[in-house]
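Other chains dropped; remaining ones untouched in position.
So that you can tell them apart, the chains are marked A, B and C in the order they are listed, and the count of residues begins at 1 in each.
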Amino acid sequence: MLRIEFVTDLGARVSVEVESADKLLEVQRQYGRLGWTSGEVPQGGYLFPLDNEQDFDWSLIGARKFTNNEGEDMVMHRGHAYRRRELEAVDSRKLKLPAAIKYSRGAKNTDPEHVREKADGEFEYVTLAIFRGGKRQERFAQPAGRSQPAQGSRPAAPAGNGPRPQAAPAGRPAPVAARPAPVAAAVADEEPPF
Amino acid sequence: MLRIEFVTDLGARVSVEVESADKLLEVQRQYGRLGWTSGEVPQGGYLFPLDNEQDFDWSLIGARKFTNNEGEDMVMHRGHAYRRRELEAVDSRKLKLPAAIKYSRGAKNTDPEHVREKADGEFEYVTLAIFRGGKRQERFAQPAGRSQPAQGSRPAAPAGNGPRPQAAPAGRPAPVAARPAPVAAAVADEEPPF
Amino acid sequence: MLRIEFVTDLGARVSVEVESADKLLEVQRQYGRLGWTSGEVPQGGYLFPLDNEQDFDWSLIGARKFTNNEGEDMVMHRGHAYRRRELEAVDSRKLKLPAAIKYSRGAKNTDPEHVREKADGEFEYVTLAIFRGGKRQERFAQPAGRSQPAQGSRPAAPAGNGPRPQAAPAGRPAPVAARPAPVAAAVADEEPPF
């Protein structure tokens, strides 16, 4: 018998029994659709193969995709909105890197130091996940026949509110960057658990 | 079988069994009325739909409403008193925000850095909850027919002691802002659990 | 079935089953008399009604009263000795406060930042508990018929008898302030659990 520890969408600490190791991802999907998460985001963000990005099942980490009203692909995770960014391959003499897709947001002054990553100038950001290299793993894909609930959703978030350098530079109050969160978070809450 | 971890009103770490996921909020209400909480307040505070503010069941997060003797709406949570503030909608070129209601208090020098949010000048505050946008969710409302116990209460807190900029600027000792807490906290303790 | 997590007098992490919520305080008393504690001391210290100070059952928080060689009322908690101080009521134009009794000690350089409170000058102190206002709660009182070991305590310490700067100023090594601890801690260990 296994037991998995979650933080619910309301921030409560709740553990759930799991019959066996092979049932684990199923349980994570089930509660992840409620916005429940288990453990911390790894330093530098979750790492997944690039070929899993297309149909990645975000419920595995308690997150959900949505499209803001600028038409940008976003992911909501624990009340924070992360923007999808495509990173081209780098092939210089001192650095060779395959192409990647990254989900990140601007850092907020309430973010602990160890999750902040420096970018150009003063700007700091926080990464939720990076899809790069590797080989596709079916276990990370959305179950066949289930369309991502939030896929078509359009939360009534005001325009130009995504976390971006000028919107929430490190050292500025959180409210600004935080504002889209309540809306989308509330929408996520409306989704049925199963 | 689920298990939820609480911190009791005396600060003890106690976990309680929960039959099933659909019984979870009921258990949180039951122990929340005793001032028990589970997990941490999310960064930037709890996020709820604006339409839930009117009859929000504060026991869900181990908090309770009360009115200080200046007639202000306050919420007591883990011995800290938070004041209700109405934020008007913002509709400028660089920022568009729906109206919101926020419960916050002045920061104390015993508050960890990551919960402090900067305001004008030196002042720092801590947010318990923000109600904004989204769509009302019945699961957050007070159970019909149950009047909020503390609704009519009037703790004998001395005048002009609520956490406010001049009362507890960051970097000043906690005692001042903390003073109303023991009183109201004690009152809360007198409430029957069920 | 509930489960409470303790830190034993030897610092071990041990959880104990509790039949029901109404048996919880009884279990906390039972193990608290061994010096076992559960959870952390709340920011700014535990808050209790003033009318509970007289016969407060310190075993509820794993502490014990004792009288030092100078005849002062002290409380031992996790190897730290806290001194009893009476705070008179304040009734000025900018601040109105009821009388209170506080148990505090000088900060040690091994104390984490968030528990230190600033006092006059460089001195920092740590508060274990404050008794102020509120309404007496019987559940906090010593069970009738059980005399507190250290109850035969001397009259209240004279005013302004807080932890002395020269005894353990912040930034000085812990040993000085810590020295009374081992002795009393050992004494506490000799007490029978039941």
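Throughout what follows, contacts are C-beta pairs under 8 Å (C-beta built on N, C-alpha and C of every residue); 3 or more make two chains touch, one makes a residue touch a chain.
Just so we're clear, the structure is a prediction, and the values are computed from it rather than from any experiment.
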Of the identical chains, 3 are shown. What's the total across the complete complex as given in this file?
5
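Note that in this section only the chains that are shown with their structure count from here on.
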Going by the touch rule set out above, what shape does the chain contact graph take here: line, ring, star, complete or other?
line
Interface composition of copies chain A and chain B: same or different, split at half
different
Which integer distance in Å separates the CA centroid of chain A from that of chain B?
27
Just give me the whole-number Å value for how far the CA centre of chain A lies from that of chain C.
44
Two or more other chains are touched by the chain B residues 3
Once bound in the complex, which stretches of chain A touch chain B?
3, 7-8, 10-17, 31, 78-79, 108-112, 156-161, 172-176, 178-179, 181-183, 185-187, 189-190, 193
For the complex, which residues does chain B have touching chain A?
1-5, 18, 21, 24, 28, 38-44, 46-49, 60-61, 94-98, 100, 114-119, 130-135, 137
